[in-house]
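This is the structure I have questions about; it appears just below.
What you see is the complex with one protein chain gone and the rest in place.
Take a look at subunit A:
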Amino acid sequence: MDANMPARLALEGITKAFPGVLANDNVSFSVQPGKIHALLGENGAGKSTLVKMIYGIMSQDAGTIRWNGEAVRIDNPKQARRLGIGMVFQHFSLFEALSVLENIALGMDAKIPSRELEKRIRAVLETYGLKLDPHRIVSTLSVGERQRIEIVRALLLSPKLLIMDEPTSVLTPQEVDQLFGTLRQLASEGCSILYISHKLDEIKALCDSATILRGGKVVATCDPAEETSRSMAEKMIGTSLADVEKNASRQFGEPKLVVSRLSTKSEDEFGVAVADVSFSVRAGEIFGIAGVAGNGQNALLDALSGEVRGADSEAITLDGHPLGLLGTTQRRKLGLCAVPEERNGHAAVSEFTLSDNSVLTARDRKGLVGSGLINSGAARNYTGEVIAEFAVKALGPEALAGSLSGGNLQKYIMGREILQSPTVLVVSQPTWGVDAGAATAIRQALVNLAAAGSAIVVISQDLDELLTLSDRLAVINDGHLSQPLDVDGISIEEIGLLMGGVHGTSQETRIVAGDDVAVSA
């Protein structure tokens, strides 16, 4: 590195303590102009805290932040933005009832007439090849589309340093490539990027340097090109990393879950409904459903879990029992459990204890309720079992769900469903925003559950995950499901192109005329 040129951002001895935890302990590293720097670490390693201090949401207890060589004090995000720091958060802060344009306008420090803002948004969308309709209402957008709003919001300010927190979790390989193109283009224009991700392959492909955090301390600074994904993951978790182990000679039993000609009505004018979906999953089998965010995955999960009841009783059967008209409670009793993609406020209630969250879905199968009363002893015991079995880092069954890191909460949620030994488990995005160690544990638990004879449906936008887990795989596109393919013998490019091509046509119907929709092979 050029010793004469000051780093764009330099952290020196940053320390931040919370009651009972040292979140950052003497953290130092620097990001050079025009470079893409990775920040790696397990959930709870202190990445978010560190980033919040850089973005002015928190202030450090000790240490110095230097911006272009000068010590600065960043009191609030507005000041950070004025310095030229932009950020795309992992959890989006968007108003559901407002349009994309209105949301972006609200996030701007300067007041810009909406016509002018729209023009600038469209310019950014075009420059960086992003697809988004500024007039769509946010509540109708998928996670992936919502993320694009945040990216556009940050790019509008022409930042000198862009912080990206777990940006690719919800994108197709083609979209990831596109995003990487965008980021490389930004870097070549001189913008520095601080890139937080658990996807080590991506970091190898994208980043110039990496800082690895563990337990709030810097444990390594390395050049990702010279490391393997495994070596970085092991530095991150501090021990050697286990692979997902599957029995090569596994056998499948009778079909457990049979879905035939399932259709749903969309809940609003922009929602994607499921149309004429049929598939079956056998005992011991993991069935993967790939697809780009917003192609009907949520509708499919709601229809399978019973959150939205269907009109046709025979559209979903479990061991021959028709489930189509039943609600979630009845379906769980019969052996179908589900995990939606959103952890906070959907799969779990943040303000409730873990024990209470166990009552939410395990009350019947685990006998946590008797004659209308909650058996809190049983709820605590079951929760303790989940915590122990799935190595959830929590103070105990009485810890608030909201106090757990994302990965730990996801481990708890998966554990809560898996230990109910469901006949059929349907999960959406089981490892979204979860670190490598926790993701492996969750995937292994799914494989083990299948090995014990359950039928599992995994809906995911992470193709690596689906290829690791699934026995068969289908792609969902605008509510339609493709023919299932055997996972042995298909390549990631093949599915990626299918999803990408599919994606192009589905976008065409929803994006206002004039936007180009070319996703070429």
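By definition in this document, contacts are C-beta pairs under 8 Å (C-beta built on N, C-alpha and C of every residue); 3 or more make two chains touch, one makes a residue touch a chain; residues count from 1.
Throughout what follows, contacts and distances are computed from a predicted model.
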The complex has one chain missing from view, so what does its UniProt entry call it, picking from "Molybdate transport system ATP-binding protein", "Zinc protease", "GntR family transcriptional regulator" or "ABC transporter permease"?
"ABC transporter permease"
Selected from A:Pro6, A:Gly63, A:Gly215 or A:Gly453 as touching the chain missing from the view:
A:Gly63
From A:Leu157, A:Val244 or A:Leu400, the answer for touching the chain not displayed is A:Leu400
Residue of A:Ala71, A:Ala97 or A:Ala311 in touch with the missing chain, whole complex considered:
A:Ala71
Just one of A:Ile137, A:Leu360 or A:Ala451 touches the chain that is missing; which is it?
A:Leu360
In the whole complex, of A:Thr328, A:Ser421 or A:Gln444, the residue touching the missing chain would be A:Thr328
Against the hidden chain, subunit A presents residues 12-13, 18-19, 58-60, 62-64, 71-73, 305-307, 327-329, 332, 338, 340, 342, 345-352, 356, 359-361, 363, 369, 372-374, 376, 400, 402-403
